[in-house]
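Take a look at the following structure, please.
The complex is shown incomplete by one protein chain, all other protein chains being positioned as in the whole.
Moving on, here comes chain A:
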Amino acid sequence: MIAFEHVGKRYGGRFEALADVNFRLSRGEMVFLTGHSGAGKSSVLKLLTCLERPSRGRIVVAGHDLGRLGNAQIPFYRRQLGVVFQNHQLLFDRSVFENVALPLSIQGFTADEVARRVRAALDKVGLLHREKALPIELSGGEQQRIGIARAVVHKPALLLADEPTGNLDPQLSADIMRLFEDFNRIGTTVLIASHDLALIARLKHRVLRLREGRLVGDEGMGS
């Protein structure tokens, strides 16, 4: 699903954010990416979402060589991803329903199809009864669940999450992680960047460890 081959990323020709990173993710895996802030987690996610291009090496996701993807093809590549942000990035001037519907309206689904899928996604995160609410009326944990519903509503093959539990208490964090495990169980490949080491240790998944732009650990593979 994901292959990093000797990937390097420099900013401004001097600062090296990533150096010779190699790893592979198979379809259907659930993997954590950890490291201190500045270790390169964000860079990995920015490369995977095509916000940035690698300075060196090759990244292949679901058969696409990201370094060679033309600008016009990037939107269509991104539609195969689901992205969950740390601060959930909901649009506060729209209802919960409209927020979750966003990826579908971008992809040109009809209104009835949109309604069906949005309700299915909201149901899965347990917030079907809040579809008419505005995001501001929801708690932090609920907002993050809406963010997840938006990331999975178009049934992406790969789900990327950037510190999805960053601002939540341990109980809510565990709930959120359980949600990711549910999606992983039905075949979605999941990559979660997180520095919540205690939580990661409790969940028995593969962990990629970054330090100063290098991959220093790849644990729990195949477990």
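Assume a contact is a pair of C-beta atoms (placed from the backbone, for glycine too) under 8 Å apart; a residue touches a chain by one contact, two chains touch by 3 or more; residues count from 1.
The rule we apply is simple: contacts and distances are computed from a predicted model.
> Unshown chain, UniProt name, "Spermidine putrescine ABC transporter permease protein", "Cell division protein FtsX", "Cytochrome c-type biogenesis protein" or "NADH-quinone oxidoreductase subunit L"?
The chain we cannot see is recorded in UniProt as "Cell division protein FtsX".
> Touching the hidden chain in the complete assembly: which of A:Glu5, A:Asp20, A:Glu52 or A:Asp175 does that?
Selected residue, touching the omitted chain: A:Glu52.
> Looking beyond the chains shown, say which of A:Val60, A:Ile74 or A:Ala157 touches the absent one.
In the full complex, the listed residue that touches the missing chain is A:Ile74.
> Please output the residues of chain A touching the missing chain, sorted low to high.
The missing chain touches chain A at positions 49-53, 71-72, 74-79, 81, 83, 89, 91, 102-103, 105-111, 113, 150.
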